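One protein chain omitted, others in place.
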Amino acid sequence: MVRLAKWVRGSRLFFKAIALGCLLAVLVAGCEAVGVPAQEAGSEPATLVLATHDSFAVSEEVLAAFEAANNVQVQVLMLGDAGEALNKILLSKEAPLADLFFGVDNTLLSRALAAEVFVPYASPLLAQIPDELKMDPQNRLLPVDYGFVNLNADREWFAAAGLPLPQTLADLTEPAYRGLLVVPNPATSSPGLAFLLATIGTLGEEGSLEFWQALRENDLLVTDGWSDAYFSHFTVGSGGSGDRPLVLSYSTSPPADVVYAADGRSEPASVNLFLPGSAFRQVEFVGLLAGAAQPELAKKWIDFMLDLEFQSEIPLQMFVYPANPKAVLPELFVQFAQRPPDPVVVEPAAIEAHRERWVQAWVERMAR
Amino acid sequence: MLELRSIHKSFVAGHAVLRGLSLSVAAEEIVCLLGPSGCGKSTLLRIIAGLEQADRGQVLLGGREMNSQPAHQRRMGLMFQDYALFPHLTVAGNIAYGLRMQRMPAAQQRARVAELLALVELKGYEGRAVDALSGGEQQRVALARTLAPKPALLLLDEPVANLDRQLREELAGTLRRLLKQLRATALFVTHDQEEAFALADRVAVMRAGSIEQIDTPAALYQRPANTFVARFLGFQNLLPVCQDPQERSVLQTPVGEFRLCAESVAGQRLLIPPDAARLADEPPGPHAVRWVGRVVASTFRGSLVRVELLPAAGGDQPLCFELRSAGSVWPAGTELALWLDQTRLRLVAES
Partner (left out) sequence: MSAVWRVKRGGLAALYMLPILFLGGFYLYPLVSLLRVSFSAPDALQAVAALNSPGIWRLLWFTAWQALLSTALTVLVGLPLAALLGRFAFPGRGLLSALLTVPFVMPAVVVAPAFLALVGDEGLVTGWLQARWQLPRLEQTLGLILWVHVFYNVAIVIRTVGGVWSTLPASLAEAAAVLGARPGQVLWTVTLPLLAPSVLAASLLVFLFCFTSFGVILMLGGPRYATLEVEIYRQAVHYFNLPLAALLSLVQLFFTFSVMVLYTRLQARLSRSLRRQRLRLRSPAGLWGWLAVAAALLATFVGVFAPLVALAVRSFTLGDQGGTWVYYEALGQNLRQSAFFVPPVVAIRNSLLYALLTLAISLPLGAIAAAMLARPRTRWAAVLEPLLLLPLGTSAVTVGFGYIVAMGPLRAWPWLAPVAHSLIALPFVVRVLLPALRALDQRLREAAATLGASPWRRWWTIDAPLLARALLVGAAFAFAISLGEFGATLLIARPDWPTMPMVIYQAFSRPGLLNYGQGLAMSTLLMAVTAASALLIERLRLPGEEEF
């Protein structure tokens, strides 16, 4: 690099260097811009556009199988986090961004349905999906996967401290557990909101606020987002530099600690903590967009998402549970990603109607 | 008033800018440092002002050693070659700057500014922006700013160099009148000998970090100490010379023989001043000698004509003279018979 710099300086070519670089970049950009429509035209494979949030994942093999079977190229657009992504879909109602959208969850379901951007599609595979996951009777949004937001604990930390794991939500407000819990902000993150909803579902509006205030007085740490809480503060997630052995995360986080271990461990350092009334179920849906350019291909994609091939790799691709119970769960999930016995249920309509008020009340109570 | 004792300075090791320079300036005296660019004269000025530190040597002002004093405590006025007027201040703001630093009350500041503007003939310029002034006006504002805090010593770096020729002569005169009127002690540097002669009481000719000669302008002109000084003062006719082994008062040069009493001419050159020649039929004085030359070039200069001649007797050593003008120039090739006043000839040490 130094030699390059010397060459440029030596030949006094600043402008030419920059201009050349820029020109090259423009050329590449130009080729790409010309290249895309060329692929779309002709008898080449059609393009199916799938809009989704940033956490969508699929394996190369499975995606390629779908593309080959249907002579289609799948173009994926990632539109931000779940909230941003849905809003972009709603905003582009007049001129749809994509053929279908994956990533509406039950906290956003009412908003998505009310906007009338999705059209019904009764996939034959719906028969295999449990009814409790189907939340739209008109089948405009079809369940693909689900997960649970709940507390994780650092097993080794509690063992070393000689402290029993908390057993109830109320335990968390005890002095013994002071300064141990970190939670993402309900006002800015979706797991945070899920936990707030769980406490409201369990304790009622006022009871929930009192519980949160007690948590705050017990030195609760609220961070902006999930990654802050998990990586910066949770003792397990941060690789030992964090200071909080309790974190609000997902029931599928412990297996991730093994899959993505840097030291080849076979057992996760964190465990699920299913305090009664603390776990919230998030279901994710896919939907066919009104005005889709390739509605038939999009329907095939929906069937594909609900079928076993795709469903079976959901656990290790997206770290949630497949909606289709016939899908085989990996051993790690069976062992370490237990499902909570009593997840809290809050109706999507109630969430949409009260979300702002609930969050606002929480913000005011916590800032007080 | 100001005394410099063997000042040494080098910016790059082994490459001295000033080598053991000593100089003293009396109270109310105007001294000029004259020298080609790069001879270290501006550096000397900056050392006196305290903007640079000498490697060795002392700066004394009124008998007090100044070496350890920072610039802002030295009470010296330095006028910069580019004037260094503060672009964010008005004319009045510039002139009052030094007064402000002395915490002079505002009313007195205003009075002093008005006084100085009157002195430099810029009455009513207080509120003007400095970048809207002409070069001559900027020079006078810079002078007023330098004078305002009544510095013990004025230092001027090429004070009129940035101006055009006519303005330069005019302002040089004004400057000397002003400095004398204020009975100021001043040291200034220039590379222009006319400017030096017009302004200074004494002129110090500098070369490569030391002073070659210091004297009044007249004495300097009459007796340049060596060929460097002579050349720098504008003398061109500096001839290699040797004594006639028989007749020691006869000096042989490439252009002919001249009579001049001298002990020895070893390491010296003969200087013939350009105004030592006359164009006349009769010898103008008892010591005049006839010399014939052929015109190579001549330049009309109003009352004078500058001619360059080669000796008619042969040889390729030219001589330059300034002759009373006959109202025209001589075409090249014309032969001119001149009378040279031998009393004006000098022997100058070769440097």
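Each chain gets a letter, A and B, in the order it is written, and its residues are counted from 1.
Convention: a contact is a pair of C-beta atoms (placed from the backbone, for glycine too) under 8 Å apart; a residue touches a chain by one contact, two chains touch by 3 or more.
Because the structure is predicted, anything quoted here is derived from the model rather than measured.
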Candidates A:N150, A:S253 or A:N324 - the one touching the absent chain: A:S253
Residue of A:D99, A:D136, A:D154 or A:D228 touching the missing chain in the full complex: A:D228
Which residue of B:H15, B:R64 or B:H88 touches the chain not shown here: B:H88
Selected from A:V72, A:L316, A:L329 or A:A350 as touching the chain missing from the view: A:L316
Where the missing chain touches chain A, by residue: 1-2, 4-5, 8-9, 12, 14-15, 17-18, 21-26, 28-29, 32-33, 49, 54-55, 57-64, 75-81, 83-84, 87-88, 90-92, 95, 97, 111, 185, 187-188, 193, 221-228, 230-233, 237-243, 249-250, 253, 256-257, 259-263, 316-317, 319, 355-356, 359, 363, 366-367
Sites on chain B contacted by the missing partner chain, in the whole complex: 46, 49-51, 70-78, 80, 82, 84, 86-88, 97-98, 100-102, 131, 145-146, 149
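Everything that follows uses one rule, which is that only the chains that are shown with their structure count from here on.
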Centre-to-centre distance between chain B and chain A (centres being mean Cα positions), rounded to whole Å: 85
